[in-house]
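The structure appears right after this line, and notes come after that.
In this view, the complex is presented without one of its protein chains, the others remaining in place.
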Amino acid sequence: MNGLLGPILVIVWKDILLELRSRDLVVSILVFGLLVVVVFNFALNNAPGRAAELAPGILWVAFAFSAVLAMNRAFVREQEQGGLEGLLISPVSRDAIFLGKVLTSLIFMLLIEAALLPVYAVMLDFSALSLTLVLTIFLGTLGFAVVGTLFSAMAVQTRSREIMLPVLFFPVVLPIIIAAVEASTRAVGGETFVGLGRWLPLIGIFDALFLVICPWIFAFVVEE
Amino acid sequence: MSTRSVEAIEARSLEKSFGEWPVLWDLDLSVPWGQTLVLFGANGAGKTTLLRILATHVRADQGSVAVAGYNLRSRPEEVRRRIGVVGHRSLLYEDMTCRENLVYYSRLFGLKNHNSRVDEVLEKVRLGDRADHRVRTLSNGMQKRAAIARAILHQPDVLLLDEPEAGLDCDSVSILGTLLAEWTESGRSVVMTTHDLDLGLSWGHRAGVLRGGKLNFPGDAGELGSVVNANIRQAVADALGAGQ
Partner (left out) sequence: MAATQGIKSSGGLGIPSLKTGMAAIAGVMMLVDLYFIFMVAPTDAVLGHVQRVFYFHVPIAIMSFLAFFVVFLGSLMYLIKRTPKWDAIAHASAEVGVVFVTLALLTGIIWARPVWNTWWTWEPRLTTTLILWLIYVAYLMVRSYAPTESKAAIYAAVMGIIGFVDVPIVYYSVVWWRSIHPSPVVGPFAESDALTGTMSLILLYSLITFVFLFIYMVMERMSLRKMEEELGKIRFSLRRRRR
């Protein structure tokens, strides 16, 4: 129970329970995700035939902005109700707290993306039935969750916290956005893993690197 | 209470400042087993900061703290296992019930038989009948009692209470008083802050006054008695006057 996995699962269980009760995160961000695609449709003058070309870009802009909103919301909730403070005075390692919050964000984001993806596929006219696309989305979202969790723990403490998270988050996750758009373009075009070239490994390296660094740094962020 | 160090809490030459503003300097503190230490002091004297340092929540700039013999710097998780904290905030999730909150915390603390233990502590703070109500729906006083239940859940060696009487009605205060008396009789310790002199003097075994970043024990050894009480009243009055 008191290894790393036990506390992580307890934190995830608690967050899911809270989300089922309040429903203020997943549902509102789903609506936001739909709005993004509508706005892009008009902003980019989405003529028939161009949709598939523009789709990966729209997809990842929507996912990245949704991730920022979701993680901001998740930490504001912890901050307002003293949940993070409660976690910090319990005998759970900082690594477990960090990874628990990462896993929660990952689960919520994947749920949101799983709901949005079929809708996007219909609206933007591309095939979402692609294992490579799913894997790209998973790896990209994992990177968002790792970096975003670290930064939202900081941003929530700062003045003007709503703007602080995107300012910290976007420059750092830019490689993910570039790689994910490229990989998705190929995946939607029907390429296999080989055809995705360096892009999937690039996201993988990003994820692995920050999964190692961020838990260590998180311990400094939450101390006073 | 697995290990018995000499003192429940041993703090040596603590220093803490926020930016240029020193709050505590060269502060020594020791709390023996089975005693309640009451801290008095004006607003901003550093009572909450001191408690938050002991609660492993704020890092002192200098000095060392040991709880039940475990050094706070090197073994923070052992220390956290042995302290229970009640602060200004309940640290409970408003959208979960009392029972869910307590089950959550007992899992974080890795307690066995948590269901019976949760029932037990809820009875202790007389919240048995509200166990399955969401925390949001409880009154402030009840939330505070739920927070006390949360703090004693894992049977810590030391309870750290920051103005525990705030927001409690008379009945709740007497529930807490009984609980603290039992607590120290069983050999555990309490450190609490309060603005209520009478309450503090009746609950505490020793009393300290925080002033100018230091902790003073008016009277000889700080043991409470009628003469010492008068000294403490005077010291607190001085400290309050100086803090204006």
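Letters A and B mark the chains in the order given here, with residues in each chain numbered from 1 onward.
Definition applied: a residue touches a chain if its C-beta (ideal position, glycine included) is under 8 Å from a C-beta of that chain, and two chains touch if they have at least 3 such contacts.
Keep in mind that what you see is a predicted model, and the values were worked out from it rather than measured.
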Among A:S28, A:S127 or A:T158, the residue in touch with the chain that has been omitted: A:T158
Contact set of chain A toward the excluded chain (per top definition): 147, 150, 154-155, 157-160, 164, 167-168, 170-172, 174-175, 178-179, 182, 198-199, 202, 205-206, 209-210, 213-214, 217, 220-221, 223-224
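One rule holds for everything that comes next: only the chains that are shown with their structure count from here on.
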Touch list for chain B against partner chain A, complex: 52, 55-59, 77-78, 80-81, 83, 85, 87, 89-96, 100, 104-105, 107-110, 134, 150
Residue ranges of chain A touching chain B (in the complex, touch as defined): 1-2, 6-7, 10, 13-14, 17-18, 21-22, 81-83, 85-93, 223-224
